[in-house]
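Note that this complex is displayed minus one protein chain, with the remaining chains in position.
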Amino acid sequence: MTDLAHIRSDFPILQEEMNGHPLIYLDSAATSQKPTAVIDAISGFYQKTNANVHRGAYTLSDTATDLYEEARARVAGFINADRREVAFNRGTTSALNQVAYGWGLNNLEPGDKVLLSLMEHHANIVPWQLVSRHTGAELIYAPYTDSYALDVDALESLLDENVKVVSITAMSNVLGTINPIRHIADAAHRAGALMVVDAAQAVPHMTVDVKQMDADFLAFSGHKMLGPTGIGVLYGKLDLLEAMEPAEGGGEMISDVQLDSSTWAEVPHKFEAGTPPIAEAIGLGAAVEYLEKLGMEAVRSHEIDLTAYALDRLGAIQDLTIYGPTDVETRGGAVAFTLADIHPHDIATILDQQGIAIRAGHHCARPLARSLKAPATARASFYVYNIRSDVDALVDGLEKAREIFGVA
Amino acid sequence: MTDLAHIRSDFPILQEEMNGHPLIYLDSAATSQKPTAVIDAISGFYQKTNANVHRGAYTLSDTATDLYEEARARVAGFINADRREVAFNRGTTSALNQVAYGWGLNNLEPGDKVLLSLMEHHANIVPWQLVSRHTGAELIYAPYTDSYALDVDALESLLDENVKVVSITAMSNVLGTINPIRHIADAAHRAGALMVVDAAQAVPHMTVDVKQMDADFLAFSGHKMLGPTGIGVLYGKLDLLEAMEPAEGGGEMISDVQLDSSTWAEVPHKFEAGTPPIAEAIGLGAAVEYLEKLGMEAVRSHEIDLTAYALDRLGAIQDLTIYGPTDVETRGGAVAFTLADIHPHDIATILDQQGIAIRAGHHCARPLARSLKAPATARASFYVYNIRSDVDALVDGLEKAREIFGVA
Amino acid sequence: MSLNELYREVILDHYRAPRHHNHLDSPDGSAQGNNPLCGDEVTIELNLNGDRVSDVAAIGVGCSISQASASMMSEAVFGKTREEIDELVRKFKVMMAIEESAEEVVDPDRPGSALGDLEALQGVRKFPVRIKCADLPWITLEQALESAE
Partner (left out) sequence: MSLNELYREVILDHYRAPRHHNHLDSPDGSAQGNNPLCGDEVTIELNLNGDRVSDVAAIGVGCSISQASASMMSEAVFGKTREEIDELVRKFKVMMAIEESAEEVVDPDRPGSALGDLEALQGVRKFPVRIKCADLPWITLEQALESAE
C-alpha cells in the first residue's frame, strides 16, 4: 500500500465538522474534494491574469491564453493524447452529448444501432436516446454477468454490422467494475463501429491511455478528479474530430461567418464555442499536476488497498449485500450495498448524523438499478484523501443503523 | 455621476503592473474583472461546503444544493424572473444554442424565417445557421441606420407571418447600441414570432427586467458581469420552458430513464443535464449581490459618465472615427474606433506597451464588420472599476500611436 | 438532532407493516408520485362514497419515512370527508414547516400535536433532506383526489 495519509492536509474541507463529528467524505464518485493547489490556481488566475483568451491583442490576454493552452497540453499529456485532440467543455455529460449530436446526428440512420451496456450512467444513455429520435437509430444494451463484470461475450454477439457506435463506461459508478475497453474497442473496430468511452470514473482513479485503449472518443469531468466544477474534456482521435461537425456554434469556433453560413476553426477550437471555462481549465490543469505528483500508480494502489479493506469489513456485516466484483484488481473504489431491509436513504441519514457522507439512490443509473432489482443502493466511494479509519467509521455507523432499525 | 472610484480596491487585478505600467483594463466587453467577494465565494465553497447537488442524502450535499438554489433565486430576482425560469449553463453561447436546438430544431420548418440583425455577435448567428441546416428555415437580417441604431422600421417590414423567431442583441458589443427590445418584442408577438434576447452585454451594465422587455428567452454570461467563467443563464417564460425539449440529456435532468426512452424532470432542471457548474453558480450569485449593492442605476450612470467623457476626448483626436451612437443615453460603454491608417491591431500593441488593454479585431461580429467596411476596429469598453483617468491614459496612448506611425 | 426522534417505533412499524397496502379493484381516483432524486415511489388509490373516502390504498417502494408517511396517511384519511382531509393536509404541512400556520401557534417541541398518530413524523422536520420523503404521499393524495373529481 502506498500511504497517502500525509496529503489530507492539502484538502481544507477535511478539517470541517459535520453534525458534531469530523467530516468523513465517502462520496467522491459523485464529486471529489479539492486540494489547496487547485483552489489557489483558480483564485490566482482571477487575481492576477484574468482576461478572455484567443482574442486579445494585449499581453494579459496572451498570458491567459498561454495558461489555458498549457492546461490543455497537460490534460492531453495525462491521457497520452495530442493537444489538438482535447476539447474543453462543461463535463462528461456535455462531452457525450457533443459526440451524440456532432457525430451521431450527422451519421446515424434508421436501421443503425448504438450498443451500450446495462451499467451505463444516464449521461451515456439519454444523449443517444435524444439523437435516436432524430435519426431512427436503435439502442441495444449488453448485459453484465452474475459476478458484475460486463458480459463481453454477449456484447460481441450483439456487435453486428448495423452497430455504428459502441459506447461503454470504463468504470461503473455503481458496481465499480472496470471494463476491458481495449478488448471491446478491438471488437467494435472489427465490426466497423466507433468506440466511445465514458471515462468519468476512470480518469480520476487509474492511468488512462487513449492510445492503449484505442478509444475513438473519450469523455471525463474535472470535478471528479480534484478539479473544479464547470469543466470537462472531450478527447477524440484527430481525424475524427476534424471530420466531425460542431454541436454548438458561436464565437471562437469559427473561421469565417457569412450571413447564411460559416466555416469552422481548426480543431480543437471548433468544439469550443464561446468564451470557454478559462479559470476552470487552469484549475483542472492544477489538479492534473497534483495527481501527476502523486502518481496514478500510487493513487490506484492506495484505492485498491482501501477498497480491499472496505470489502473485507463490510462483507463481515450481517445482512449486508455488496453489488459489484469482489476482486479488487478488476474494480474501482465505488462500493454499492444494501443492508437488511433498511432503506439506503435511511442508512445515509443515520451515517450523516455521524459526519459520514455517502450517497443513496439510483446513482443516475436507473436501468442498472432496475436490473439489479435494487431500486436504491447505498454507495461509499473512495479517493486519495480517504484512509482506513474512514472505513472503520463507516462500519461503526452501519452497526448503529442496524441498532436503530432493530435488525437482529 | 455616481462615483464608484472607491470600489477599485475590491478588484485585486487592478493592483497589477503591465509592461512596466499600472494595468488599465479597458476590455470588459470581452470579460470583466472579479471582485474579492466573488473570488472568495468560490474558494470558500471549495474549502467548506463542496459537494454535488440535488443528489446527496447528507447535510453537506444539502448545503451545497441550498447555496446553488439560492444563487439561482438571486439571479432570477436580478432580472425579475421566477426561479423556475432560470437555467444555468456554460454561457450566452451555450444558452442561445439551447434555444436554437431545443426550440428551433423541434419547431422550425422549411419556409420559416429567423430574423436577426446585422449587429449580432456570432453567438446569435451561428446556432441559427446550424439549426437552419437541419430545418430548412431561412435567416434574414435587419439593418442599422446611419447613426448606428437598429433600423426598427426596416425590421418591422421584414416581420411577416413566416418569421417564427426574432433574436436580437439588447446591446451591441461593438457599436454599444442599446436596442428597444420591448418595442421589437411587441412587434414580434403581433407577428406571432418568439422574442429571443442576447443580453450578454445588457445584463452586466443596466437594469434588465424580462417582464418589462416581454422577452420569451434571454441569455447572458457570468464572466462579463463580475462573475466566474464557465457559467451562463438561459431565461425562458415558464410555459415556453415547460413545452421546450431539452437539448442535452444526462443525469439530473430526468424523471425516469427506461432503456429506450426517458421522461424529464421539472423546469429548470430539465435543462441542466449532468453536474452543473456549482461553484460558478455560487460565484455568479456573489457577483449579482455585489452589483445589487452598487445598484444598477449607479452602474449605468457611472458608465454613462465615463462613456460621455470618452466620446468627448476621443472625438477630439484627429483622424479618429467612432462606430456607434453619439447619444450616451442610447448606448453602452463599448466604444469601437479606428485611427487614421493605423491598423487596430497595431493600436492595441502600442497601448499594451503602456499597460492599457483594449481589443482589436472583428469582435466576433464579422457580418457587422463587413457591413461597416471596417474589417477590424479597436474597442475600449468600460465597467464599474474604470475611472476618468483611464480614458486620459487611452487618449495619451493614441497620441503616441499617431507619433509612432508618423500620422501628421 | 436525535436519530431516535426521527426513527420512532411507530414509524418503523408502519414501514415494515404498511397499512392499506393492497390495490383497490376499481378505484374512483388514483395517482402515482415519485421522487426522481431518491427514487421513492408511492401510488395512492381511492374510493369515494359521496364526499367521503370509503376505501384507500397506499402502495410504494422507498425509504422508511416515505412509506411510513404513506401508511399513516392511509389510516388517517380512511372514512374522512374531503373537507376533513383538506384540514389534515394543512395541519401536516404546518407540522413539517412546509406551510406557515395562519391560525394556530405551533409548539416547536410538538408541531404535530394536532395530528394524532401522525405526530410521530414530526421528527422529520429537523431533517430538511428528508421532508420531501414525508411529503410525497400527501402530494400524491391530493392528485388522487383531483383525479376522482
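So that you can tell them apart, the chains are marked A, B and C in the order they are listed, and the count of residues begins at 1 in each.
Methods note: contacts are C-beta pairs under 8 Å (C-beta built on N, C-alpha and C of every residue); 3 or more make two chains touch, one makes a residue touch a chain.
Just so it is clear, the structure is predicted and the values come from calculations on it, not from any experiment.
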Wait, the hidden chain, what does it touch out of the ones we have here? A, B
Touch assignment to the omitted chain, from A:54, A:224, A:363 or A:402, lands on A:54
Per the touch definition above, residue among A:153, A:186, A:209 or A:256 touching the missing chain: A:256
Return the single residue from B:34, B:164, B:205 or B:362 that touches the missing chain. B:362
Go through subunit B and note every residue touching the omitted chain. 19, 341-346, 349-350, 352-353, 360-362, 369, 375-376, 404-406
Kindly note down the residues of subunit A that lie in touch with the hidden chain. 54-59, 61-62, 254-256, 265
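Rule of thumb we're sticking to: only the chains that are shown with their structure count from here on.
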For which chain is the distance between its Cα centroid and the global protein Cα centroid smallest? A
More contacting C-beta pairs: B-C or A-C? The answer is A-C
Just give me the whole-number Å value for how far the CA centre of subunit B lies from that of subunit C. 47
Considering subunit B alone, which of its residues make contact with at least two other chains? 55-59, 61, 254, 256
Where in subunit C do residues touch at least two different other chains? 37-38, 129
